[in-house]
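Quick one: the structure is below, questions incoming.
The other protein chains are all here in position, but one chain of the complex has been omitted.
Order as written gives the chain letters A, B and C; numbering starts at 1 within each chain.
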Amino acid sequence: MLIRAGYDMRFETDRPVPMLANLSIHSSRNKDLRTAQRIMTTPDVPIYDYVDSFGNVCTRLTIPTGGITISTGFVIEDPFTPDLVEPDAPQVPVEDLPDEVMIYLLGSRYCETDRLSDVAWAAFGGVAPGWARVQAIVSYVHERIRFDYQMARPTKTAWDAHQERTGVCRDFAHLAVALCRCMNVPARYCTGYMGDMDLPALVGDMDFSAWFEAYLGGRWYTFDARHNYPRRGRILMARGRDATDAALTTTFGPTVLSRFQVYTDEDRLGFAG
Amino acid sequence: MLIRAGYDMRFETDRPVPMLANLSIHSSRNKDLRTAQRIMTTPDVPIYDYVDSFGNVCTRLTIPTGGITISTGFVIEDPFTPDLVEPDAPQVPVEDLPDEVMIYLLGSRYCETDRLSDVAWAAFGGVAPGWARVQAIVSYVHERIRFDYQMARPTKTAWDAHQERTGVCRDFAHLAVALCRCMNVPARYCTGYMGDMDLPALVGDMDFSAWFEAYLGGRWYTFDARHNYPRRGRILMARGRDATDAALTTTFGPTVLSRFQVYTDEDRLGFAG
Amino acid sequence: MLIRAGYDMRFETDRPVPMLANLSIHSSRNKDLRTAQRIMTTPDVPIYDYVDSFGNVCTRLTIPTGGITISTGFVIEDPFTPDLVEPDAPQVPVEDLPDEVMIYLLGSRYCETDRLSDVAWAAFGGVAPGWARVQAIVSYVHERIRFDYQMARPTKTAWDAHQERTGVCRDFAHLAVALCRCMNVPARYCTGYMGDMDLPALVGDMDFSAWFEAYLGGRWYTFDARHNYPRRGRILMARGRDATDAALTTTFGPTVLSRFQVYTDEDRLGFAG
Partner (left out) sequence: MLIRAGYDMRFETDRPVPMLANLSIHSSRNKDLRTAQRIMTTPDVPIYDYVDSFGNVCTRLTIPTGGITISTGFVIEDPFTPDLVEPDAPQVPVEDLPDEVMIYLLGSRYCETDRLSDVAWAAFGGVAPGWARVQAIVSYVHERIRFDYQMARPTKTAWDAHQERTGVCRDFAHLAVALCRCMNVPARYCTGYMGDMDLPALVGDMDFSAWFEAYLGGRWYTFDARHNYPRRGRILMARGRDATDAALTTTFGPTVLSRFQVYTDEDRLGFAG
C-alpha cells in the first residue's frame, strides 16, 4: 500500500534556539520512499542531517527569533501487514546475544531496570521465557496503565507510570521496555507515524505514536503495550534506549509549540499527482 | 612516568552467569601501554572483547558455576601531569557543537537533566559561561555532597544525591554531569584507575574512581567533583552517558564479589622485570 | 567570505539506472552552510542519503528512463584563507599513528603503493621526513605530470600517470597520495568545489577539483600537486582512499552525461536575497 504521510508544526520563540530533531523516517525505511522526503522550513534556514548510532536521521537547525514552521510530506510503500506474531520465538540466552544488542539490556533515563527488577521477576519469573514472557509483560502493562493525556509529563519514568498507573503511549512503551530488560530480553523504544487506517472508525486528531521492539529468536519484533494487538502501517522515525534518544524535537532554550499536525493516509491520488 | 596497575577480583556464583565488563583501559590509552594487557581468568574460560560506541573495550564472558577470579596487570606510560586547567576555555554554543557530542547534552539513567534544570539555572545562570561555570558546578557539588561509603546504592541518581546530600565518587560525578548538561555544556562520565601517588600520604584500600569530562572550547577537559582539584595519574577505563555505560562489571544473574583489589603504583622495577 | 556554489547536470539513459553519488558537501562542512542544501531532480524521484565510513554524504537514486537533471545550490561560509603551510610539521612514526588513520597507508585501486615503493624510496629517502618530504613529493608530481584533459581515462592509476607523465587533477592527486603512503605518511584523496575566486583572471569552464590530504604532526593538511601552491576556497565534497571512494557519481548501467555545470562564486547578493 502507498501511504502519504507528513507533518506541519510551528514553534514560537523570542530568541534563537538550537534544535535537535528526529523528523525524518528512520534510515531503515529509506528504501520504501516513493517520493523524496524533504524537510521544509519557513523561514528558510540552514539545516542539515546526521545519522546517530541508532540509525536515526537527526536534523540540526536553529529556530530564529520569531519562530519557525517545519513541514514534510512524502509517499512511502508499506506492506500494511499486521505486526508479526511468532509465539514460538525463543528467548536468546544473554551469552548468545550479539554485542550490539547488549546496550538494550541496560537501564536508561526513563527505564529504571534497577528499580523494577523485583517487580519484574515476581510477576514474570513464572512465565515461560521467550515470546510468552514478552506478551505477558505487554498485557500486564496494558492492563496496569490507564491511558490519559492529562497525566503526561516529560519527567515521567517507567517506575512512575507503574506506581501512578496512568500515562500515554510513551509511558506504556517505557514500562514494557524496562520490564523486558529486567527479564534479560533486549528491548528498545520506537516512535513514528501510526495512522488510523487499520481502524474501523476515525479517531480524533493524529499524533505520532510510541511502541517498542523486543529481541527474540535472533531478530527484533514489534510490540505495542498501548494497543496490545497487532497494528498495521507503522512508519518508524526513531528508536533508541528510550524517549531521550528518540525525541521528535529537543530544543535548547524556551519555545512554544503553537501548531502541530500529523497525517498518515492511504495515497489515493497516485504519488505523481 | 611508568605506572604499574592492575586488579584481582573474585566472583562467587552457584550457576553460570553472563557478564559484560569494562575491565581494560580505554582504547584511547592503548598507545601508552608498555607491556601487553591481558585479562586472565581462573578457571580459564572463553572470553572476548568488543569496542562499544563510546570507545570502551567491553569484555564478555560467562562466570562458571563455582565462581571466577579475574585479574590483569600492566605497565603504562603516563605524563603524570595535573588535570589541565584553562580558565579561558569558552562554552561552545549548542549550534556549533559537533554532531557526535550532542548525545552528552541529553538526560540518562542517573543524570535527570529534566528534573535538575531549574536547580541548575537558578544556581549557575548568573555565572559566566565556559570554564567558570563548569568550575562553579564542580565546587557546588563538592560542597553539597558529603562523601560517605555507607550511603552508596546502585539506584542512586544525580537528583537523589542532590536531595540527600551524601554519596560516593560516582554520585559526585553524576550530579556534576547532570548540572553541566542542564547548562548546555556536554558532559560525560568517566571511570578508571586513580592511585594515591600524587598524595602526600597513603590512603586506605584502593578502588577504581569516577570523574567526568566537560566539553569546552572544542575539546574535552577532565573535572573531578569529588576532589575538586587537579589530580595526576588517572588511567581511563570507560566512559559514557553515566555509570550505566561505564560499569566495571554488569552481571546478568546473582553473584557475590568476594575479593576485590586494585593497585596503581609507580613502576620502580622497570617493566621488563 | 560567503560562497555561493552549486551544480546542474543531466544524465541521459534509455533504461532505469541506479546511481550512487557524492553530490553534497562533506559532513565536516555542514556547520558552515548558510542556506539549506537540497538536491533537486527533474523528474522528481525518490532519493535519500547515507553517510559512509569516510564521512561522505552518499546519495542513492535511480535515473528513470529518459534521463534526469540533478541540481543543487547553496551558500556556505568559508574562511577563504590559503591552505595552511607548516614546514615544521613532523612525520608521525607509524607506531604512533591513530588506529583510524592506518587505512590511509595501504594501497588502493588507483594508488599502487606496492609498485611505487622503489620509486618513492629512491626519490625521497634522502629528504627529511615530515613536511619537507611531502612537499618534495608534491613538487615532484607537479613537475613530472603534464596536465592534459585529453589524456584522462577512468582506469588511469598513479603508476600509469607516473609512467605516461600526463594526467588531470585526479592523477596528480593519486600519484602524490601513493608516494606519500610509500613513505609511511598517511594520505587520502579529496574532491570538491574549487573556484577561481583566488585567481587573478577567470579560467574557462569550472569543474570539480581533486586534491589530497597528508597526515603530519597529528592532523591532516591539504596539499595540491596540480597547483603546487596554497589555494583558497576549497569546499570538500568527498574523500577516501582514492577516486573510487570519492567519485561524484557512480552509475550501474549505461548513461550519457549531456550537461554539466559547476559554479562557485563569492555571494554578493546576500544569501537571503
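The working rule: a contact is a pair of C-beta atoms (placed from the backbone, for glycine too) under 8 Å apart; a residue touches a chain by one contact, two chains touch by 3 or more.
Computed from a predicted structure; not experimentally measured.
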**Request:** Tell me which residue among B:Ser27, B:Gln135 or B:Thr249 touches the hidden chain in the full complex.
**Result:** B:Ser27
**Request:** Would you indicate which residue among C:Arg60, C:Arg165 or C:Arg232 is in contact with the undisplayed chain?
**Result:** C:Arg60
**Complete:** Hidden partner sits against subunit B at residues 27, 30-31, 33-38, 41, 44-51, 60
**Asked** When the complex is taken as a whole, what residues of subunit C touch the one chain not shown?
**Response** 16, 18, 20, 50, 52-53, 58, 60, 62, 93-95, 99, 102-103, 105-109, 111-112, 114-115, 154-155, 184, 244-245, 250, 252
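Keep this in mind: only the chains that are shown with their structure count from here on.
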**Message:** Please tell me whether the contact surfaces of subunit A and subunit C are same or different in residue numbering, using the over-half criterion.
**Reply:** same
**Asked** So if I superpose subunit A on subunit B by CA, what angle comes out, to the nearest 5°?
**Response** 180
**Prompt:** Which integer distance in Å separates the CA centroid of subunit A from that of subunit C?
**Reply:** 39
**Complete:** Taking each chain's mean CA coordinate, subunit A and subunit B are separated, in whole Å, by 31
**Asked** What parts of subunit A, by residue number, touch at least two of the other chains?
**Response** 50, 60
